[in-house]
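With one protein chain removed, the remaining protein chains of the complex are shown where they sit.
A, B and C label the chains in the order they appear, each numbered from 1.
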Amino acid sequence: MLYLYDGSLDVASILKDWYDIEAKSNYGAYVTFVGTVRSEDDIDGLSFDIYEPILQKWFDTWREKANSKGAIIKMAHSRGDVMLHKSSYISAVFSPKRRVALELIDEFVEDFKASAPIWKYDLKDKKRIYAKDRSTAMEHSGLLA
Amino acid sequence: MLYLYDGSLDVASILKDWYDIEAKSNYGAYVTFVGTVRSEDDIDGLSFDIYEPILQKWFDTWREKANSKGAIIKMAHSRGDVMLHKSSYISAVFSPKRRVALELIDEFVEDFKASAPIWKYDLKDKKRIYAKDRSTAMEHSGLLA
Amino acid sequence: MVRVEFLGPIQKEVLELDIINLNELADILQDDKDMKEWLDISAVAVNDTLVSNRDFALKDGDKVAILPPVCGG
Partner (left out) sequence: MVRVEFLGPIQKEVLELDIINLNELADILQDDKDMKEWLDISAVAVNDTLVSNRDFALKDGDKVAILPPVCGG
């Protein structure tokens, strides 16, 4: 499942909810990744734009991939502003087997960084500045150049 | 930190406590692994023996390894009986960088399986049966053979 | 008409264009100075599916999205 929230994520509550939902599903491994806004470059926080239709399609592809390995994937992300030391991103894999869970979370998080249609902005001096240097051009970029 | 508990782990509370402790430490990535007892082979649960002095030394070596990468590692494990669908094992890595966190949790969990001095028993028909087939001989095993 | 949307940090209003493929869109956007810094580094989706071929045919009612570099998390 894909969950989008306005503002920062309630990490403890999300990790608990996901665990509780799958508590009796007989998955032996539950691996989670939590991304938290770091204090650096004098930012006050980060802000995010999300294009949901493509994010949902991208996520559905991963859901099917996980499913084919007997695993499930969940993800939560923030829309809008997230202040320092708050969380903007959580993903999780449940799997019967630990190797599947550890490998899937790694591949999923890396592909998320390269492919999820989400744009990040630094919040600094009341301005919202696109984090161009830290962003990755998506596959087939430059098609119209 | 290494935390040992009698019986099953309170997953939500441990994941929350660890997150809260490090909430202001400026780690960007928090990756956790939760192991849950699966229903298989008609077991009622699992039971664990731990040899703490060597477990603590093994863990300290990992703590230093994580520290040298700017990361920290935490682990919780159960002693004694853990029933079906309850958790017996949690580990976590906090790191400024996601690659460090994802790679460390993978290496740590795999080495844990091969090297942590913990013995597992199936609970079945009121008996405690050593899980010999699923166990791994430690490094330098057979030294006295 | 084909609707063209510019996502994320690209500050540009939606365009409604009478075009039949992405080549025609490329010609139009290459002449648009607002797009100078973006075309090289942006991906293209038609009806929310990423496209890899500039000959891709467009029909009335299609929605094209221009996606600049991403950074979730």
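One rule holds for everything that comes next: contacts are C-beta pairs under 8 Å (C-beta built on N, C-alpha and C of every residue); 3 or more make two chains touch, one makes a residue touch a chain.
Given the structure is predicted, the values throughout are model-derived calculations rather than measurements.
Taking the complete complex into account, the chain left out of view touches B. As for the chain not pictured, it touches chain B at residues 35, 48-51, 53-54, 57, 77, 88-89, 109, 112-121, 130-132, 134-145.
By definition in this document, only the chains that are shown with their structure count from here on.
The set of chain B residues that touch two or more partner chains comprises 98. For chain C, the set of residues touching two or more other chains reads 73.
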